[in-house]
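All protein chains of the complex are present and in place, except for one that has been dropped.
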Amino acid sequence: MMSAPMLRLEGVQKSFGGLTAVAALSLEVPAGCVAGLMGPNGAGKTTVINLITGLLRADSGVIALDGAPIQHLPVHAIAARGIARTYQNVRLFAGMTALEQVMAGSYLRRRTSLMASFLALPSARAALRMTRRRALDLLARVGMAARADELAETLSYGEQRRIEIARALGAGPRLLLLDEPTAGMNAQESEAIGRLVHTLRDDGLTVLMVEHNVRLVSDFCDQVTVMSFGRALVHGTPTACMADPEVQEAYFGRKEDAQRIRALR
Amino acid sequence: MRIAKGAALVAAMLLAGGSVLAGPARAAALAPGDYKVGFVAEITGPIAFAGKSFLAGAQLAADEISANGWMGKGTHISVLVKDSASDAARAIQDIHQFIADRSVIATTCCILSPVANSVKPIVASAGIPLVIHGATLPGLPAPPWVYSMTVLPGPKDVATAVKMAETTKPKSVTYFLAADNDAFKARLGAARAALEKMGVKTAGVVSVLTADTDFTAPATQAMGEHPDAILIYTTQAPAVGIIAALRQRGYTGTIVGNDVLSPASVFKKLGPAVVGIPFPIGFSSDLATTPEAKAFVAGYKAKFGNDPDIYSAQGYEAIWFIAQGLRAAGGKPTRATLAKTLAAQHEVTHNVYGGEPITGGQIDTAGTTIVAWSADGKLVPWTGAK
Amino acid sequence: MSLFVEQLINGCALGSLYALFAIGFGLVFATLGILNAAHGTYASWAAIAALAAVQRLGLPFPLAVLVGVAAGGALGVAVDQIAFQPLRRRGAGMLGALITSIAAWIVLDNLAGVATGQDSLSFPTDSYPGGMLHVGGIAFSTMQLITIIAMLAATLGMHLLVRHSRFGAAMRAVGWKEQAAAIVGVDPRRVVLATAFLAGAASGLAGVLGGISTANVSYSLGEGLMLKGFAAVVVGGYDDVRGAALAGVALGILEVMSAQYVSTSLRDGITYALLLGFLLLRPRGLFGGTSFVRA
Partner (left out) sequence: MADFWAAYQSTLGFAMVNAFFALSTYAVLSAGMLSFATVTFAALGGFLGAQLAVHLALPPVLVMPVSALSGALLAYVVALLFLRLDSHWMALASLALVLITRVVALNATALTGGVNGLSVPLSLPLWVLAAILAVICVVFWRLSASWYGIAARAVREDAAVAATLGIPQRRIQTIAFIISGAVGGLGGILLALMLQFLSPETYFIDIAFTMIAAVVLGGSYHWAGAIVGAVVFTALPVLLQAVVPDFEKVANGICLLLIMIFLPRGLIDPRALRLRRARKAPSR
């Protein structure tokens, strides 16, 4: 395992109007690690994911991948550097089958030029066949191979989440950002996601996941960062973090505050 | 009606004389049957107000010609209508449908010159006669296929401007021009040259666009030049707007209009503001003097309940011209023989203008009548006195 | 000099019509997210209704204007409920509403043509205050004064409503997200209806006043306002009533002045080039404002 962090956030700041969503956040995710990002609603977790992927621009601070700053890059260039993500509320493409979703996700791994693909050159056709096979493999990996040709929007919420993971994997990332991957899933399904994350890690992928399910985080994350009101409260192993009094208060003590913030959003 | 028939008889005799000279082959009477004319109408769209008049005139002509078998025993002429809404693409499709209908012997169309321009090559290559009933652009006719029954307005404008200058002796005049209409540009140029030759200075030319609706600013601009007279060379809607705006802003000097002011709707709209403004006219129901013209007015009133205007007269003439060609062709005319016969006509014999010579497929009228609206909404000859 | 001032007044009066049109058009765009191609037909129909009120019922000028405004508003609501509501229920985007608005435009435009007998009608000269006013050698018509005052009043009223009332807050909220209106405590459906009515009424006011002062009551009345009013919306910014109004007046003045001092054939070119320039250099309009589309 390499000692240098794959992902590094340093003093990242983001506010909307007068409201500070992320304040001076610093965070490191080592390569080959499954990192968890926890915190009450409105703590700024999704904002962090949006900042890393470039959908939001940080007001200040550095976001670096393998030591190189990426916060100035356009969204698609950041993805090309090897970061892929899923969304808190599933954002699949309307009107596409499960396979087409993963194919769209495989754009970066198409191994042929747009022109060659348009002209249907033999090499491009071979590459397309290969990409399709790979996409089917990825669907099989998330347990959705049987549903490859079904319209994604007709599937259940949990199934859609798994397709979204397969779509992100299609891009062949080195760093995968999962935003609440088990929301709306039962214990059994959540467990399966956890195991999937582990096999991905074993294949050399680094994972950062926003997760509420304390058991899942404890069981499958190597390290955890807990956020509250845009700041990192604690950083460490799952067990240590859960025991921290500040975390306890953040989670259970100020529930009303958290509720209020959600209403404001 | 009786007088009209008499005149028609005279005309028929003249024609018969012509065909004797042309040879015995043409002496055969027209075979009985219904001869259909394809009429590309503009009864919806931007100039539908005029398009309806054109069509009404054409339908009246067809009724008259058919009712007494003018073209020969057992012959009828009927008008098939397709609306183009003044859209060139639609007009082309309509013309193609008429061409495809073998029973259609001739076509008539077009108020707008661009539309006429796009239909022209099609009829020429398909070989079907086309009589343009409304477009005023010079150079449209191209015998044997294309004819124009629209009196070119240019010379009449000059005559009107000159007469105005002779009677009111203005020192300087301002012109209004529809800047996006080349026909009016040419008409203004001719009138201006004639006036400047008489020593009338040009105070200014105020441009407006055909689609404009607000004329307060142009009126202010023209009045700012303090002219003794204002001459208007624009299409109908701007002309009406300009007169309304000038009068509203208190302009009391002489205004000279053009033929677009002749329809009754203009008087209805402008009322006193348009009274006394001179303009030239080829036909007016109020001034109908010839038997044909009187019969036309009476027939039109009986059929449609209102007076015909210049547009209905042009639609009327288009059908009469085609009927004249059919009768002269005789026998069983084809589109080609009809075209040949039309090309040989040097006058529309049944006309409401008191004489309608044809040169190069283009008609003309004898004199120029300068008229103005009277306070009770009649067109009266303009005397020059204010 | 007096010519210049008179033309300035002419430009203001003309621009006031564009402004009235623009504030309604912009309001619908900002609040309901609809690029409404039928907005111009409200003006035509309002003028037709007002003319009918004068000719058939013999109503006096202020009442006739009121009839026109009400007709414009009612038509706005009717078009919204027939052409837009079915799509809104289904959550179809802006594109569907654009198409149905084109459909409504075609239908209403052609029916307006039928209603006026394909002719351009005008108000009888004794049915409105048609006199000229002379102030220190400057001449302008009573109708111009009325038009400018009506525009100022409508703009002020609309601005106060949108920016400084609870209902206005709800309107802005609907523009952002329909559920948000519910948070402010207003039924989004009522907001939609009110917006459609206000927009139609503003367009109707422009139609009646324009129909009288340009002596043109026909379908072309609305079409003429549509293109220039649209330009005013873009330059002024659709989410700000003041911006749209100011831009409308400015475009009117620009139009008159460029015809007087430059060239009539370039007049529209100048207007639209300015429009495109604004779009590219200042794409949020005169007064800025927040982006319409979420990241």
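Going by the order they are written in, the chains are A, B and C; count residues from 1 in each one.
We adopt the following convention: a contact is a pair of C-beta atoms (placed from the backbone, for glycine too) under 8 Å apart; a residue touches a chain by one contact, two chains touch by 3 or more.
As the structure is a computational prediction, the values presented were derived from the model and not from experiment.
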item	value
Chains on display which the left-out chain touches in the complete complex	A, B, C
Residue of A:24, A:62 or A:96 in touch with the missing chain, whole complex considered	A:96
Touch criterion as defined above, residue of B:78, B:118 or B:368 at the omitted chain	B:118
Touch residues of subunit C, complete complex, unshown partner	29, 33, 35, 37, 82-83, 86-87, 90, 92, 94-96, 98-100, 102-107, 110-111, 114, 227, 230-231, 233-234, 265-266, 268-269, 272-273, 275-276, 279-280, 283, 291-293, 295
Residues from subunit A at the interface with the omitted partner, ascending	53-55, 74-76, 78-80, 84-85, 87, 91, 93-97, 100, 103-105, 107-108, 110, 112, 114, 117-120, 128, 150-151, 154, 167-168, 170-171
Sites on subunit B contacted by the missing partner chain, in the whole complex	44, 81-83, 85, 87-90, 92-93, 95-97, 99-102, 113-114, 117-118, 121-122, 125, 137, 180-182
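Note that in this section only the chains that are shown with their structure count from here on.
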item	value
Closest chain to the centre of mass proxy, which here is the mean CA position	C
Taking each chain's C-alpha mean as its centre, the one farthest from subunit C	A
Pair of chains joined by the greatest number of C-beta pairs in contact	B-C
Between subunit C and subunit B, distance of the C-alpha-averaged centres to the nearest whole Å	38
Whole-Å gap between the CA centroids of subunit A and subunit C	48
Multi-chain contact sites of subunit B, meaning residues that touch two or more partners	none
Contact set on subunit B toward subunit C in their complex	43-44, 46, 48-49, 51-52, 179-180, 206-209, 211-218, 220-221, 224, 237, 240-241, 244-245, 248-250, 265, 269-272
Residue ranges of subunit C in contact with subunit B within the complex	3, 6-7, 10-11, 13-14, 110, 113, 117-122, 124-125, 130, 132, 139, 141, 144, 210, 213-216, 220-221, 224, 255-256, 259-260, 263-265, 267-268
